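This is the structure I have questions about; it appears just below.
Here the complex is missing one protein chain, while the rest keep their positions.
Chain IDs A, B and C follow the sequence of writing; residue 1 opens each chain.
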Amino acid sequence: MKDPLRVVVWNEFVHERQNPRVAEIYPRGLHETIASALRPHRELTVETAVLSDPDQGLPPERLAATDVLLWWGHAAHDAVSDDLARRVQERVVEGMGFVALHSGHNSKPFKRLMGTSCMLCWREAGERERVWVVNPGHPIAAGIGDCIELEHSEMYGEPFGIPTPDEQVFISWFEGGEVFRGGCCWTRGSGRIFYFSPGHESYPIYHHPEIQRVILNAVLWARPQGRRAEVPRHVPAEKAREKLTVRGPQLHDAGGNLHG
Amino acid sequence: MKDPLRVVVWNEFVHERQNPRVAEIYPRGLHETIASALRPHRELTVETAVLSDPDQGLPPERLAATDVLLWWGHAAHDAVSDDLARRVQERVVEGMGFVALHSGHNSKPFKRLMGTSCMLCWREAGERERVWVVNPGHPIAAGIGDCIELEHSEMYGEPFGIPTPDEQVFISWFEGGEVFRGGCCWTRGSGRIFYFSPGHESYPIYHHPEIQRVILNAVLWARPQGRRAEVPRHVPAEKAREKLTVRGPQLHDAGGNLHG
Amino acid sequence: MKDPLRVVVWNEFVHERQNPRVAEIYPRGLHETIASALRPHRELTVETAVLSDPDQGLPPERLAATDVLLWWGHAAHDAVSDDLARRVQERVVEGMGFVALHSGHNSKPFKRLMGTSCMLCWREAGERERVWVVNPGHPIAAGIGDCIELEHSEMYGEPFGIPTPDEQVFISWFEGGEVFRGGCCWTRGSGRIFYFSPGHESYPIYHHPEIQRVILNAVLWARPQGRRAEVPRHVPAEKAREKLTVRGPQLHDAGGNLHG
Partner (left out) sequence: MKDPLRVVVWNEFVHERQNPRVAEIYPRGLHETIASALRPHRELTVETAVLSDPDQGLPPERLAATDVLLWWGHAAHDAVSDDLARRVQERVVEGMGFVALHSGHNSKPFKRLMGTSCMLCWREAGERERVWVVNPGHPIAAGIGDCIELEHSEMYGEPFGIPTPDEQVFISWFEGGEVFRGGCCWTRGSGRIFYFSPGHESYPIYHHPEIQRVILNAVLWARPQGRRAEVPRHVPAEKAREKLTVRGPQLHDAGGNLHG
């Protein structure tokens, strides 16, 4: 039997502690609601981490032992250390899956991975959202019908400042008149990334069975697939695969070190 | 008549000052060789900038007035300030074209835009490189035949740690047995990015007419195309395009400010 | 001065002749409305072609002299000859631009170029459509604001059976609750393809100035960019760019002909 997939659900865990309405929906934090939905799946071991934990929840050895990381943040993006953001980015490039949730579009690790603004339009009016499956053959849409209906949601609207997704799985419709590319896949280095927009903390969205199913699908899809690239690497001329005679001037010494 | 395209060729300008062999090939710096090749094109105004200039050559007002920026760096990537790297990234996302040359694959602005390692394998043996056109219909390949032959070049080899290019224009063959995706296009935000691998400073590659033609093509291709995205933007419920009744709790006040 | 871009607007021209309401909106056919909107642009020469013309409007020499072809069809897709569909496809691969309009998603040339079902959901209820710009930096969105509002439109809904677009320019919102990827770019061979969904013949959509602007932008974007690929091509061993000694058995003779 295969080793289980090691999943960590990271949450800034701020509004659940500060706002009674949010606390009512997610009394133990939304990370616990998400983790509870994933735990029954026998291929997974699921842990949680929050911003107030030591090392902001992700010390190097824990991150190195994580196969798929889910990330939820909103009010405290700036409190996440640049060092942690960089370590998450590098771990994704090495092969770790990364699932950015809702306002995680504006988190440091996601923005570092995308290289763009990751900005959008938004409105908090409790309006209806309909998350359409545009790619029913994609594994992240498995078990979902034509669309997911959310009676109350925060509007996220275009233009969404992301690189063209490698695969578009969902696009959302909003009652107030907007659309949004709310389910997007990318690969960066050896790691897979999924962004999923529903999840405003004022509404019980992570209790919704179909939203939970999408998140489970995303975790399974984002599992590490292969090996990391072993670069940078200097290939000395005598180790070239074809026989080579060195010609011309060289700025590097035999070990590949640059000298002026 | 249209306004000319404002082009800046940025170079760290280190090895040309330190290494006599490099200085012999590029006595005024490789930026001047590149700029001289671009200047005859009447659609362009071409300036240069170097690391040792005030504000590292790109003060905010100059960057704001640049339509396409070419970037060459190798020995002094770390000397480029994080602030400049960030400003270049943001300017690209706004719409400025960016042409990263040779070892610019490892520059701060390019890595910020890619979000990946941008690493590769390499060997400096003066070997033959053949830059194949894989997309003859692409405007960056205009005027180039089947391939460009470089008798002496530095090998750059796969795996190259980049996001899947939006378009692949060139792939290189090396005498020592490697291949490399040496001509790649991406769009990030409203800006176009081209990476072009030939250009090791030990060899007179930027004097090669076909290399100069590719760089001219790239500059024209990377010209700003449209407008920047005007986000982030809060859309109040009363300004929704469809009539909306606000429902449910709200974490933001009427102006869109988040409150705990 | 550059040669003008030779544009042909092709229309099946069926409903305008059969249905009085359609005829009222497009008395000379919708191709003439579209062509009239393009003609003032001095870079273009604009002609029209209809299914009932000799050779279905596109004899080989005319197609060979076309730079960008617009295609509108709905009721008579099957009447288009397979030969014409094949010739259009091959001409696109050679470098001709192709703009498929509205129900042209189901036309033979478009389906041949896509390789997929090109199917969708639909409803004709005169409902409101809002065509959102998701990529304001794209040249096809030039001059368009946040979105285009169409008070009466036919709904086209997801899943849309297309390959992942190279670039997504527009996504539509519909009053009845659906979304649709209505503005998509692809490159196939040396040719550029744009699909634009608005344009149901019961409503005066091609009279709308912003719709006309998008079509103009698309024609300019789709103009031929480079040269066609000169393949297939046999490269005899003695003409290899590196010196080669032929080894092993051969199934082809010296001229590259396969023999059993």
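Criterion: a contact is a pair of C-beta atoms (placed from the backbone, for glycine too) under 8 Å apart; a residue touches a chain by one contact, two chains touch by 3 or more.
What you are looking at is a predicted structure, and each value in this text was computed from that prediction instead of being measured.
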Candidate in contact with the missing chain, chosen from A:18, A:52 or A:225: A:225
Touch criterion as defined above, residue of C:59, C:126 or C:139 at the omitted chain: C:126
Chain not shown, touching residues in chain B: 130, 132-136, 157-160, 164, 166-168, 171-174, 177-179, 181
Positions on chain A contacted by the hidden chain, ascending: 95, 130, 135-139, 141-142, 147, 149, 166-167, 175, 187, 189-191, 224-230, 241
Missing-partner contacts on chain C, residue numbers: 14-15, 18-19, 21-22, 74-75, 89-90, 93, 112-117, 119-127, 152, 155, 157, 159, 161, 163-164, 166, 175-178, 186-189, 200-203, 229, 231-237, 240-242, 244, 246-252, 256, 258, 260
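Just so it is clear, only the chains that are shown with their structure count from here on.
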Interface numbering overlap (same over half, different under half) for chain B and chain C: same
Chain A and chain C: spacing of chain centres that average the CA atoms, whole Å: 36
Mean-CA-position distance for chain C and chain B (Å): 31
Shared interface positions of chain C, touching two or more other chains: 130, 135-136, 166-167
